[in-house]
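All protein chains of the complex are present and in place, except for one that has been dropped.
We just call them A, B, C, D and E in the order they show up, numbering each chain from 1.
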Amino acid sequence: MPEPIVLLTRRATFAAAHRLYDPSLDDAANERLFGKCTNPRGHGHNYVLEVTVRGEVPAGSGMLINLVDLKQFMERCVLEHVDHKHLNEDVPFLAGLNPTVEALAVAFWRQLEGALPAGRLYEVRLEETENNWAVYRGEVSA
Amino acid sequence: MPEPIVLLTRRATFAAAHRLYDPSLDDAANERLFGKCTNPRGHGHNYVLEVTVRGEVPAGSGMLINLVDLKQFMERCVLEHVDHKHLNEDVPFLAGLNPTVEALAVAFWRQLEGALPAGRLYEVRLEETENNWAVYRGEVSA
Amino acid sequence: MPEPIVLLTRRATFAAAHRLYDPSLDDAANERLFGKCTNPRGHGHNYVLEVTVRGEVPAGSGMLINLVDLKQFMERCVLEHVDHKHLNEDVPFLAGLNPTVEALAVAFWRQLEGALPAGRLYEVRLEETENNWAVYRGEVSA
Amino acid sequence: MPEPIVLLTRRATFAAAHRLYDPSLDDAANERLFGKCTNPRGHGHNYVLEVTVRGEVPAGSGMLINLVDLKQFMERCVLEHVDHKHLNEDVPFLAGLNPTVEALAVAFWRQLEGALPAGRLYEVRLEETENNWAVYRGEVSA
Amino acid sequence: MPEPIVLLTRRATFAAAHRLYDPSLDDAANERLFGKCTNPRGHGHNYVLEVTVRGEVPAGSGMLINLVDLKQFMERCVLEHVDHKHLNEDVPFLAGLNPTVEALAVAFWRQLEGALPAGRLYEVRLEETENNWAVYRGEVSA
Partner (left out) sequence: MPEPIVLLTRRATFAAAHRLYDPSLDDAANERLFGKCTNPRGHGHNYVLEVTVRGEVPAGSGMLINLVDLKQFMERCVLEHVDHKHLNEDVPFLAGLNPTVEALAVAFWRQLEGALPAGRLYEVRLEETENNWAVYRGEVSA
């Protein structure tokens, strides 16, 4: 029997330091490109992470996924690695990455994708400040 | 002549009590599944309901739908049935439903769909807390 | 040596059901006074609780109180008693109280006051909806 | 090599006056249609403008677009024309338009589209109040 | 018997146009002083008005003031005069006033003060944008 297909989102926050720095460029080029965001000792943000799963809502239980489980996936796959950390220095799965908000959204998607049933993960939204955010839905160029 | 097709959203809030309880399971199974959310006397939320319609914006009036009308649809179809109510006990159109945020979003879609011109309703977003929400766009499984 | 005296606040949320009902009045009088807020099966809210302490900031540690400790006080004294509960029925320290937002703010102050060093508690702010809140600072009438 | 395709958003605010008024109708018809929103001397809003671009995130730089550049596009194409202005009277590119939130979203899309590399602009979201907003993604009717 | 003394706040919003213009100065002086805020055709805001009353919470009813009554006071004394209006032109009780956020807060206090029991009004907070607001508590200089 056809069931409704719904999107369900869980929001969490974490605090981290970072600096924008492209390792393939020298310091002067980084300075020209990123200005104050490349300060060598770093700056930081209260990041907001929103993870959306997609799937059928069974008529009986009315539950797509247990939100407590989704919260634990997010903690185990992302939050415990990045909360109160320096993103350029402390996080093995971000090594060598320039931690822009869009590159982080992709990296967090990859961490979560394996831990969820296939096809369940729909969107990762990462907010860096109240004025900037990125959304990744697993799309890749041809 | 081709006209732009736009999404227009109205937000409203309501306060309601509920408990998570799957009527097809016994009390012990509900307790294992839903923990504190199945407290027999219920708990509650300030829900945020966002209804999005989709359609052409005519060059003359510049108006997809009168937002006052959309607000009244939402009040008549959803808000007056659920505001300051217990969702498991007081709402005929929710009878027998386990009121998870995703099941409520689907139920509210069904209430609104008939009251709007065909094809107009685009999305129902329902927020249960600042950390949890569901989105339904009328999609069903094959 | 004089030290600066600062206010420090911790915010937390909880979800609860309640109904407005003055036990000294009959049902008809409650209905006239509280309207939809006295629905017998209750409604509910996402409450926001903000607790403010006041005191000196020592020059060395720069710390008025450890925010982790303040969070634990709030959980032990208030949150674990009210989160996912029905405030008229499930909470011994609220027995017999009409759970208006202002009466709850006073009741939560009294729970917290004994657990903190004397003179530390400065303010309890309780938000019932985005449009209503109460503040209590321990003041009593003459 | 395939690269991830990401959405990146920048948010900005502006304050403007407007009135709803369809120039093809007489005053009485405008009054019937728009009520208090057609007050001849106008009213106003703090608008929130969110512009989303879409594209590949290169593995090296990790940067879809420099957010400083995106902010400057938004200022040059939209904000400096509308901030602290009367939208019915002060803005050449809005002349003759009934400034509903959905018509403004379309007009701002058209201002931005030419200034960005082809295919980059993904969405314009415009919020008129905390309860009303429109989204335009460049779609037109057949 | 001593009763707790509590602050209780109600929040409401309104949309209005205004321009900053000091009638005792000429146009050039207004331009120098207020810049883009003195645009002759005006601009506008979504104002947020928060009215706080102070008083005893009786042990029986637990109610300082009925929030429905407070909402109606605010509507009758302030909101119906200013919502969807031009503050420099449409509002008799603001005639001759330069409508800065601080001058408006004082004017709204004076409108509300007479309608509430003596000593009840504690604070008027008026927010002009997410970055600017004024608070008035009835204080006057010696």
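Observations on the model:
One rule holds for everything that comes next: contacts are C-beta pairs under 8 Å (C-beta built on N, C-alpha and C of every residue); 3 or more make two chains touch, one makes a residue touch a chain.
Predicted model only: the values in this text are computed from it and were never measured.
One chain of the complex is left out; on chain C, the residues touching it are 2-12, 52, 56-57, 60-64, 66-68.
Within the entire complex, the positions of chain A that touch the omitted partner chain are 13, 15-18, 36-37, 39, 41-46, 83-86, 89-90, 129-130.
Although one chain is not displayed, its contacts with chain E can still be listed: residues 22, 24, 33, 35, 97-103, 105-106, 109, 130-137, 139-142.
Operating definition for what follows: only the chains that are shown with their structure count from here on.
At the far end from chain C, in terms of centres built from Cα atoms, lies D. Where chain C touches chain E, under half of the residue numbers in use are shared by the two copies, so each contributes mostly different positions. Chain centres here are Cα means. That of chain A falls 27 Å from that of chain B.
The distance from the centre of chain C to the centre of chain D, with each centre set as the mean of the Cα atoms, comes to 42 Å. In chain B, 130 are the positions where the chain touches two or more neighbouring chains simultaneously.
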